[in-house]
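I am attaching a structure below and will ask some questions about it afterwards.
Of the protein chains in this complex, one is absent; all others appear in place.
Per-chain numbering from 1; labels A and B assigned in written order.
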Amino acid sequence: MILQIGTYLLVEKFILISIVLAISLLVAMYSTYAERKVAAVIQDRRGPNRAGPFGILQPLADGAKLFFKEEIIPSHSTRFLFILGPSLAMLTACMTGAVIPWGDSLHLGGHVVPLQVADVNIGILFIFGVVSLGVYGIMIGAWASNNKFSLLGGIRAASQIISYELAMGLSLIALLMLTGSLSLNDIVRQQHGFWKNGYFTWNFFRQPIGFLIFLVCAFAECNRTPFDLAECENELVNGYHTEYSSMKLGFYLFAEYVNMFISSAVMATLFFGGFNFPFMDHLGLSANWITILGVVALFVKTGFFIFLFMWVRWTIPRFRYDQLMKLGWKMLIPLALLNMVVTGGAALFFNH
Amino acid sequence: MLLHSYVLEAGTTPISYFPIVLQLIMALVFVGGVMIATHLLGPKRKGSDKLENFECGIQSQGNARQPMAINYFLTAILFVLFDVEVIFFYPYAVNFKILGWAGFWEMVLFVAFFFAGFFYIIRKGALNWRD
Partner (left out) sequence: MNWQLIIFWILAVIALLCAIGVVTSRNPINSVLFLIMTFFAIAGHYLLLNAQFLAVVHIIVYAGAIMVLFLFVIMLMNMNAETEPQKSQLVRFAGVISGGILLIVVLAALKKADPALMSGKSSDIGLISNLGQVLFHEFIVPFELSSVLFLSAMVGAVLIGKKN
């Protein structure tokens, strides 16, 4: 079987993975710029405007600055784990993109190139698996710092992430009952076009409650406001990355933005048709052009969700920790279970 | 072409996980490379006061590795239990249409037990963060 993989496929996957990783990092970089610009607009300021026209080179300057900063490893910390923490955070952030279908297949000189790194049977569970490992980066980094603020922030973050993971897992069950597949590729293909048989094809219109729960959980999983209690500066200095400097700090911050990008892409894929867009069958374009437009459509949807993340951050104040846990456990989990049972009953009732 | 469609439509053979391993290797190389680069690029001026832990300028008291509130621990235990239950829903969701009403009632019974445990936890105040 290994011979069947062949060098051609290896090269193809290598290029595809490089592009996916590069785009994830690029989008994450420019998300930091976008965040500052969105904040500026909301607060009636100008935002970064010195590096290049409209401050467009600001993320590069920030990145270069982080590289040339002194690397500080506190003397009381556990050295190996201190380095491992941010590395794990970044590694898990980089892995989720593997199962997302970024587009339909491209036809290049007789070859069909699918724009998805790995179409696995259990795509959604793979994402959950990687997300559940994201806790380690934070916890290990926080513990290794040997700092009270870091440890409190890390434990808070870990508790929050595992709590919202439950509601996140439950919110998707109702959707999966309707799709009958865990492969993200299948789920996107079922949402082909926009309107069919007198109803929308996108899953959002069949599972609005599931989407809302998923959205809230995505905010909490990414440690974004209003759920950024792990790093709330008025209580915990900087939370789990208090002791970090140079690119290790950069990795923690960067991983948050990569996670934000990936979770936006997952939301667009699961609920908003992924690379499908309205009138895609009526444009009369060749398959390759439809594929390219589909990729653009996915990125537009993803961009909207990234904007939503930022919009919420600069609009809604932070929760208190007991409120956060109460929302996750006592509201979202029962709501997701109820949504699941009602969806199941309704789907069976109307099919018979 | 042939080989390709085989690998792709697979999804059901171990081969379809090969690109994930490839991505893992590439991500490892990237993360490791950046870590080494930042180690080499930055200046190094060490000092015993500088490498102290940050405590907002106050003299550090003892060690950070101290026992914490039991609530975090309880949350983690309950998370493990609920996580396993949530995982059980996935094989059901995939077979939802085939299993029909019979499967639905089986699942409702399971959810009822789930809710029973859930209400017990709520009533006992295990998830209350303010005493």
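Quick notes on this structure:
To be clear about the criterion, a contact is a pair of C-beta atoms (placed from the backbone, for glycine too) under 8 Å apart; a residue touches a chain by one contact, two chains touch by 3 or more.
Since the structure is predicted, the reported quantities are computational estimates derived from the model, not experimental observations.
When the full complex is taken into account, the listed residue touching the unshown chain is A:Ile140, out of A:Ile140, A:Leu236 or A:Ala255. Touch with the chain omitted from the figure is made, among A:Leu21, A:Ala89 or A:Ala158, by A:Ala158. Taking the complete complex into account, A:Ser132 is the one of A:Asn49, A:Ser75 or A:Ser132 that touches the chain left out. From the set B:Ile25, B:Leu40 or B:Ile87, the residue in touch with the chain omitted from the display is B:Ile87, counting the whole complex.
Counting over the whole complex, subunit B has residues 12-14, 17, 63, 65-68, 70, 72-74, 76-81, 83-85, 87-88, 90-92, 94-95, 98-99, 103, 106, 109-110, 113-114, 116-117, 120-121, 124-126 touching the chain that is not drawn.
Considering the complete assembly, subunit A touches the hidden chain via residues 1-2, 78, 81, 84, 120-122, 125-126, 128-129, 132-133, 135-136, 139-140, 143, 151, 155, 158, 162, 182.
Definition applied: only the chains that are shown with their structure count from here on.
Our note on geometry: subunit A versus subunit B, Cα centroid distance of 14 Å, whole angstroms.
Residue ranges on subunit A touching subunit B, taken from their complex, read 1, 4-6, 9-10, 13-14, 16-18, 20-21, 66-77, 83, 87, 90-91, 94-95, 97-99, 110-112, 114, 117-121, 125-126, 143, 145-152, 155, 158-159, 162-163, 165-166, 169-170, 173-174, 176-177, 180-183, 185, 237, 242-243, 246-248, 250-251, 321-322, 325-326, 329-330, 333-334, 337, 340-341, 344-345, 347-348, 351-352.
Within the complex, the subunit B residues that touch subunit A are 1, 3-8, 11-13, 15-20, 22-24, 26-28, 30-32, 34-35, 37-39, 41-45, 48, 50-56, 63-65, 68, 72, 75-76, 79, 82-83, 86-87, 89-90, 92-97, 100-101, 104, 107-108, 111, 114-115, 118, 122, 127-130.
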